[in-house]
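With one protein chain held back, the other chains of the complex are shown just where they sit.
Moving on to subunit A:
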Amino acid sequence: MNQPSARRRRTGYLFCLPGMAFLALFLAYPLLYNVWTSVHDVDLGQLLGGAERFNGLDNYRAVADDPAFWHSVRLSLVFTLGSLLLQFSIGFALALLFARPFPFNGLLRSLMLVAWLLPPVVSGTLFRWMLDAESGAYNALFQAVGLSGLSHDWLTDPSTSMAGVVFANVWVGVPFNMLLLLVGLHTIDPELHEAAAIDGASAWQRFRRITLPLMRPVSVTVLLLGLLYTFKVFDLVYVMTGGGPVDATRVLSLYVYEVFFTFFRFGQGAAAGLLLLVVPLLAGVWYVRRLRREDEAPAGGAV
């Protein structure tokens, strides 16, 4: 064989080319184009063949001066933190349950994952119906168990619509959280628990002193992935409330959508979109650095 490694490398690059070229064309270029749009005065007229005018940071200023933008920032914060907190704690509780061996464990676990795999548009439509004021299943359930005080027009009341949307989003997120946390629980050496039990530690003490600290690295990962997913959510909210009533659930992704696709203020929409990128990028950078650190440290050393 003559110069196998050089030839091999050349073929390797050839293998990478189509995929990377595709991503450059359909992902990187549009994102860069977004940056260009964000410093130009672009609206529907330009799209139909007019000339764009460079306008510096005007678009960013317009976004920062828009009270609706800051309202959306607050809503995104509430939506993300509320969803994360609930789906993580419920997912953790379920993972503890499913970590123990019992008949039909695998089957039940897989069934729960269906909630996560349903298209968000389907779940959104479904929860609109579940939370319906007059004939929704949840209100009927409340009445059946004598809690009719809790039955409520969840999605059309501006003060509770956010709770309704978070509820649906938590439902979607719980199985995924459970699955990943379950993987984490299985990596804990059972002998630790056995030894502690022999020493007379109660179940609660073992949970506090063994499970929780050993689950910290996995928990950080799960919360971070949850943050990335939740911050992106568009479909579910759009289908359930369209951002309403009025603007009670107009989270950032819906705000960007409105500026861009409803008002066709492309420059301003691009600027808002780039501001929306800040959170996932920061979280992503932090995550990658953390993975690198774990790679360097020997397994288990990250605790």
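Here, contacts are C-beta pairs under 8 Å (C-beta built on N, C-alpha and C of every residue); 3 or more make two chains touch, one makes a residue touch a chain; residues count from 1.
We adopt the following convention: contacts and distances are computed from a predicted model.
Asks: UniProt protein name for the omitted subunit, picking from "Quaternary amine transport ATP-binding protein", "Aspartyl/glutamyl-tRNA(Asn/Gln) amidotransferase subunit C", "Sugar ABC transporter permease" or "Bifunctional protein PyrR"?
Replies: UniProt lists the chain that is not shown as "Sugar ABC transporter permease".
Asks: For the chain left off this view, which of A:V73, A:A140, A:A196 or A:L223 is in contact with it?
Replies: A:A140
Asks: Using the definition of touch stated at the top, determine which of A:A195, A:L212 or A:L291 touches the missing chain.
Replies: Once the missing chain is taken into account, the touching residue is A:L291.
Asks: From the listed residues A:L94, A:V165 or A:A248, report the one that touches the chain absent from this view.
Replies: Once the missing chain is taken into account, the touching residue is A:L94.
Asks: If you put the missing chain back, which residues of subunit A would it touch?
Replies: Touching the chain left out of view, subunit A contributes residues 1, 4-5, 8-9, 11-13, 15-16, 18-20, 22-23, 26-27, 29-31, 33-34, 37, 47, 94, 97-105, 108, 110-115, 117-123, 125-130, 132, 134-135, 137, 140, 143-144, 171, 174, 176, 179-180, 183-184, 187, 190, 193-194, 218, 221-222, 225, 228, 231-232, 234-235, 238-239, 253, 256-257, 260-261, 266, 269-270, 273-274, 276-277, 280-281, 283-284, 288, 291, 294, 299.
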